[in-house]
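This is the structure, below, for whatever I ask next.
For this view, one protein chain was removed and the others were kept in their places.
Should a chain be cited, it is by its letter among A, B and C, assigned in written order, with residues numbered from 1 in that chain.
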Amino acid sequence: MADVVATHETIVVVGGGISGMTAAVEAAETGKNVVLIERAPSLGGRVSQLYKYFPKLCHPTCGMEINLRRLRGNKRIKVLTLAEVTKIEGRAGDYRISVTAHPRYVNENCTACGACGEAVSAQIPNPFDYGMSTMKAAYLPSLMAYPQRYVIDPSIIGTPDAERAQAACKYGAVDLDMATETFTLTAGAVVWATGWRPYDAGKIQPYGYDRFANVITSVEFERLSDPRGPTGGRILRPSDGKEAKNVAFIQCAGSRDRNHLKHCSRICCMASLKQTTYVRERFGDDAQSTIYYIDIRAIDRFEDFYQKVQADSTVRFVKSKVANITEDEASGDVILHGVDTEGYHRYDNRHDLCVLAVGMEPSVDIRTVADVAVDASGFIEMGSTNGGIFGAGCASNALDVNRSVQSATASVLRAVQVVNRVAKAEG
Amino acid sequence: MARKEYSFYPGCSSERLTSASNYMVSVESMCKKLDVQLNEIPDWNCCGASIGYAEGGELPRHVMNARNLAISEQVNKGQDVVATCAACWLGAKETKDRLAHDSDLLAETNEALREAGMNLQYKGEQEVRHMVEVLIEDLGYDELKKPVVKPLEGIKFAGYVGCQTNRPFGIAGESFENPKYLDKLVEIVGGEPVEKYDQKVTCCGGALAFSEPEKSQAQIKKIIESAYDHGADMIVTPCPVCQMNVEVYQGQINKRYGTKFNIPVTYYSQLMTVAYGGTAKEAGLNGQIIRAQRLEEIAAKR
Amino acid sequence: MTDMKIGAYVCQGCGLGERLDTKALTMVAQKEGKAHVVREHEFLCNSQGVAMIQKDIDEGVNRVVIGACSRRAKAEAFTFENVAVARVNLREQVIWSQPPTDEARELTQEMAADYIRMGCAEAKKIVAPTPNAAHGTNKRILVVGGGVTGMTAALESARAGYEVLLVEKAPALGGYMASLYKRVPSREPFADPQPTDIEALVAAVSKDPKITVHLNSRTTRTSGAPGQFSVDITAESGPTRTENVGAIVMATGFTPYDASRLPEFGYGKSPNILDQAGLEALARSAAAKGEPMRRPSDGKEVQSVAFIQCAGQRDASGTHLKYCSGHCCNTSMKQAMYFKAQNPNIDTAIIYTDLRTPGNGEDFYRSAQTKGVIFTKGKVQSVAVNGDGSASVHFHDLILDDKAAVMKDVDLVVLATGQVPNSGVNIDIPPDATDVPVTEAGKVQSVSVLNLTYRQGPDVPQLKYGFTDSHFICFPYETRRTGIYTAGPVRRPMDITQAVEDATGAALKAIQAVENAGLGRAAHPRSGDLSFPTFRREGCTQCKRCTVECPFGAIDEDEQRYPQFNEGRCRRCGTCMGACPVRVISFENYSVDSVGSQIKAVDVPDEFSEKPRILLLACENDAYPALDMAGVSGHTSSAFVRTIPVRCLGSVNMIWITDALNSGYDGVMLMGCKHGDDYQCHFVKGSELASYRMSKIDDTLQNLNLEKDRVRVLEVAISDIARVPQFINEYAEKIQEIGMSPFKGF
Partner (left out) sequence: MSDLNTSMVEQYRNNFLKEVEANVEGGTWVKMCMQCGVCSGSCPLGPAWEHPPQELFMMIRAGKREEVLKSESMWMCTSCYNCIVRCPRELPITHIMHGLANYAHRLGLAPKMNPTRRFAKMFWNNLVKSGRVNEIELSVGLYFMDGFKTGVARAWAMKDIGLGMLKTGRLNPFGFLTHKGCKDKRGIHRMLKKAREIEDRRKGLAA
């Protein structure tokens, strides 16, 4: 990566999701040089795996297109994909950042013509669909992938498949000799935007995510509802491919729970409210959605959306933390057991599918990389204690997309302050 | 010198001619085979059981358990306390747990303890553990497999863990909803565990067996039905209360619900004793009201 | 201006070479497109290909036509300094949208040829834009509002090295936060109320050499554009000074919802019934005196308090605020803790329907419970005031389902009322309107904050409920007034922690605005665009449509009532260009002519050819990418369609459609973004205006006596990858059905 030029006036942004991309373009459009580092082979992050955003029910790719255009057209931004930050040393205005870059086995000659994908036969689980579908081992990570370049999966390196991929490429873009590189970058400030990961639903034992096929997570449900997803958006349940018209949503699956995550993950209520509209969109009046909740947290104008969903006759609300789930082995249906605490009503409700609104936890433990203050949940604490390293988006708190972008924009100013001080000092 | 020694708290139901005497017999045989020595706590008393709460209240129950632990600290120095009964284990462990976090309660407990003989004082020096914990953690599955000479081939066991061996403390590394250790033990002795036995941690209503028979028997029915549905030949359990309830009420349940239940309910220790080559008597199989014939046959084999 | 020299380049990579006769295409470029230089290349986007083009440029080529992949691909490779580039999308929208069969070959080639013609036609009409010389360069930031949001914005801007002007209408800095006893905690362990530290903030602002503070002052006139705003600051005492600034952060905060509109909760009937602001005052004065909190009515030491959540909020009926103010649950817990700190035996009950403490607020919730604050899920029906000054709260206990639950004889009742934004005048409500929204009525005053001299009104447009929030999830700082950013509770209901974050973000955007204004670059979403609208004064009929329709209020009127373009405020969407009936408005690289000539460049076969021609004008932000991705995904669509990307449907000028129909096209499709409440148009009003204009197309069609179906307007989202080709094919069938246009060959 000798071609990466970074100075004490450079802002390094770690994480290429919505927060990181925002931070990168906002900083670059303020006239700063940026290196954007993403672990995956393309930018976009978790939001690119969402079908729609609440409360507008618009599509994440819409904003993504604009951000990518801003990014493509801006010479101040250098993007590194398949790269991970392993260590950050130094202080505000003078950081040395160790980076490990994993091989893509495809160079910049790639035109994304797709020939290698056709040549390869091996299928691998598709991470974009959380493994609910498979894809060729030479692939374009997504239709919106940036960089718009194919990836050869390491699993086929050294196999005839890899040779076939190389042979199929007319442009010498497939380079099987690529190897892992490690190098060090200089930076004045760091925006840490590594985002969140869904809480491990298997740990919530009473809900049997690890035992019952038709108990899935909210992020998986996004893929099931997306026309570009594994079921072409036809909400088919895993056990038998039957249409899931009667769907249960369990709130606080892992959140607000001393046995799991003690914080409230903020987005889950709105996410489930939104997902009832997917069921409605797909099955019309045959849809049946039930939300099991403790408190519906639809703050500020989100309240409008809550009231809109409440008005939908196909959606039921049950004030209850579900006690446990059992499976009807014959049908594969899930049966939720518990008590509606508004007036004490016991239920044993049968559903086609149960969606766990899983909580958010930071996707990376930054303490393994840098000396930074975090809260009890591992989110980066705001404040000056962190020198020139600033948390952005869900690395700093459980936030929705809009607040993540706000947070990213704010973190850019904090980074700009640092590099401007440096610039002044260096004259 | 045995390879392991423990301070042993048998509990009321393990005495001669009591409801779990067969458990006791098999535990003794099992431990002999495994070269584990149990040193009974002298003049131990009842744990009070969970049902003791109404009349006993809080402190008296803790005091009862503290007395046993204090005697153990005095007599069986440096040994972990081991119980075979879920209630005894839980009672003692809860007391240890509460007294460790509540100095007032500790003071009050010792104040009362002084009234008993042997000028006792509870210090909380010893761990309180269940026999199953000891087997899994101190010996380990591999060690437990070694002595097997008569694998219990072809017998399908529903591993019924029940409540108090499982909650709130449970066995380290096991989940409350789907603990696997009983199934592992069954595998080790060559038997076949029931996959997806969905009632393995259902409460048998033991505490209410006498006072609310119809309610507890409704629970037991679920437990047995699922065992049958999943093709089990026998039920195996680590808890004397569970064993007794699930075994002895089958007749009444059949009357009440017109079912035809007649499934043996055994202890893990009985399985191991037989697999280790012990006789039916050594395994306390003669203590089964519903005979565990398949086990007896294997035990009878040369 | 040197004479035009066009270079046209056709790539053979990615299967173009196999699927198309690229040689023939270069001929088309040369003969019909009048390209001076034409070349084929087997791999145009690689270094040699690019070098080849650069060489020609160095030798005089000043207009480049690239016949290769979509403009959305390989942008880095095909950007050349000071040279206008026309991208011809032969890959995604020609060979990948057509079946790879021999039968399809002829039509595919015709398609490609047309696009080459169009590319050359466009190249003739565009030049690489250069920034307007008149752009502003002032980099000072004006912050309106001296509360925590405004002070944070000022301080953070100053720390980045920018001069700041801070205007506060009150005699002191601090705003609402200064009236708080303590604040909700912002740090681990999120257990106890925290000092506001407002004094420290005020001190920091006051002594910062880069910040100039004007107290007792208002912004009484604001004109200009990013980089060159001119602002009158008028002090209460009279004098007005005029200052120049580059960008503005509006942080005017909120006013608590008027509790006297809640007689059912007894407000006004007894001094012991307060709103949250009233309770803060009580706590402060008690603390100042070093005394316990007492009942206002008779000074009795408080023994019991009931907090009523959502008082006049989350009201679906529309009588009160419809929204949730977000902070009130935490605030009531904090206030209950005031009492627990005074005396743990004081009964403090919080009556709520949904407890809303996101993030670490959950820790604060647990902490409140640990301190003995009691939470009751219930709906309050009424509060009765007793003779002794105490009150009885009547409510429906939702857990015990007791509709007649009563909390008797409580000393204090605190109403958690909501935040009403201080957003000035709602420019969308006509002055004589009768049905004013609650939020308007709830305001203490509805006088203008900024007093903008803009043609479209004195304040920033409001989104909903008076809040000046952005409607874009991905772009929270998009206001419709370029260079003016709102932050804090005026933008959206929020607590202190969020307001601080928001202020910092808004400050960055303001700084970004002055930096870009200084370079003559456009702001989001066409960030960096150097082109700007100009108009032929002599052709203008002063119809004012452009000044009315510009979604960003960028166009004023000069003293002779001619449009006055403030390109600093302009977002380059071209809505003005679409609106102009006399077609005098244009951009250097996008004009009525540059698109019109593409339309005319298409070779329209005669009516017996069985080969209809359909014009598709597609929004470049959503529809066009969807068409690209349809190609990538292997969806095929009619070969009779000719697509032209437009900046926004708002920029579509009627003449394009009538010209197309007159020159023999058989149908015209427009694909733009969703409009209405949940609009997705990146230029806010573009697609809405387009659909409004198109609603009038029928008359035009009648005059030409053409069928209604000759024009079809469609709303598409970027994710409609599979639907877009369907729309096209359905329309192509419809055209087959109604037959060829009678206008061919004229």
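The rule is short, and it goes like this: a residue touches a chain if its C-beta (ideal position, glycine included) is under 8 Å from a C-beta of that chain, and two chains touch if they have at least 3 such contacts.
Just so we're clear, the structure is a prediction, and the values are computed from it rather than from any experiment.
Visitor: Considering the full assembly, with which of the depicted chains is the omitted chain in contact?
Guide: Contacts of the omitted chain with visible chains: A, B, C.
Visitor: Return the single residue from C:Met52, C:Ile399 or C:Ile738 that touches the missing chain.
Guide: Result: among the candidates, C:Ile399 touches the missing chain.
Visitor: Pick out which of A:Ile294, A:Val334 or A:Cys394 touches the chain that's been left out of the picture.
Guide: Final answer for the missing-chain contact: A:Ile294.
Visitor: Suppose we count only contacts with the excluded chain; which residues of chain B make the list?
Guide: On the side of chain B, residues 12-13, 15-22, 43-46, 48-60, 62-64, 67, 108-109, 111-113, 115-118, 163-164, 167-168, 176, 202-203, 205-208, 210-212, 215-216, 219, 248-249, 251-252, 286-289 touch the unshown chain.
Visitor: At which residues does chain A meet the chain that is not included here?
Guide: 206, 252, 256-260, 294, 319-324, 337-341, 344, 346
Visitor: So that we can see where the missing chain sits, which residues of chain C does it touch?
Guide: 304, 345, 347, 349, 355, 365-366, 369-370, 372, 374-377, 397, 399-400, 402, 405-408
Heads up, the rule we're going with is that only the chains that are shown with their structure count from here on.
Visitor: What kind of graph do the touching chains make: line, ring, star, complete, other?
Guide: Topology of the interface graph: linear, an open chain of contacts.
Visitor: Looking at C-alpha means, what's the farthest chain from chain A?
Guide: B
Visitor: Suppose every chain is reduced to the average of its Cα atoms; which one is closest to the average of all protein Cα atoms?
Guide: A
Visitor: Centroid of chain A to centroid of chain B, CA atoms only: how many Å?
Guide: Spacing between the chain centres: roughly 47 Å.
Visitor: Would you kindly tell me how far, in whole Å, the mean C-alpha position of chain C lies from that of chain B?
Guide: Going by mean C-alpha positions, chain B sits 67 Å from chain C.
Visitor: Need the CA-centroid distance for the pair chain A / chain C, whole Å please.
Guide: Each chain's C-alpha centroid was found; their separation is 24 Å.
Visitor: Can you list the residues of chain B that touch 2 or more other chains?
Guide: Not one residue in chain B touches at least two other chains.
Visitor: Which positions in chain A are in touch with at least two other chains?
Guide: Residue numbers touching two or more other chains: none in chain A.
Visitor: Where on chain A does chain B make contact in their complex?
Guide: Per the touch definition, chain A meets chain B at residues 205-206, 208, 211, 324, 326-327, 329.
Visitor: Hey, which residues of chain A end up touching chain C in the complex?
Guide: Within the complex, chain A touches chain C at residues 18, 22, 25-26, 29-31, 53, 56-67, 69-70, 72-74, 109, 111-113, 143-144, 148, 170-171, 227-228, 256, 262-266, 295-304, 307, 319, 341-344, 375-377, 381-383, 397-399, 401-403, 405-407, 409-410, 412-414, 416-417, 420, 424.
Visitor: Give every residue of chain C touching chain A within the complex, in rising order.
Guide: Residues 13-15, 43, 45-46, 69, 72-76, 79, 156, 159-161, 186-189, 314, 316, 322-326, 354-363, 377, 398-401, 464-465, 467, 469, 471-477, 492-494, 497-498, 501-502, 504-505, 507-509, 511-512, 515-516, 524-525, 527-528, 621-622, 625, 629, 632-633, 674, 678, 680, 682, 717-719, 721-722 of chain C touch chain A in their complex.
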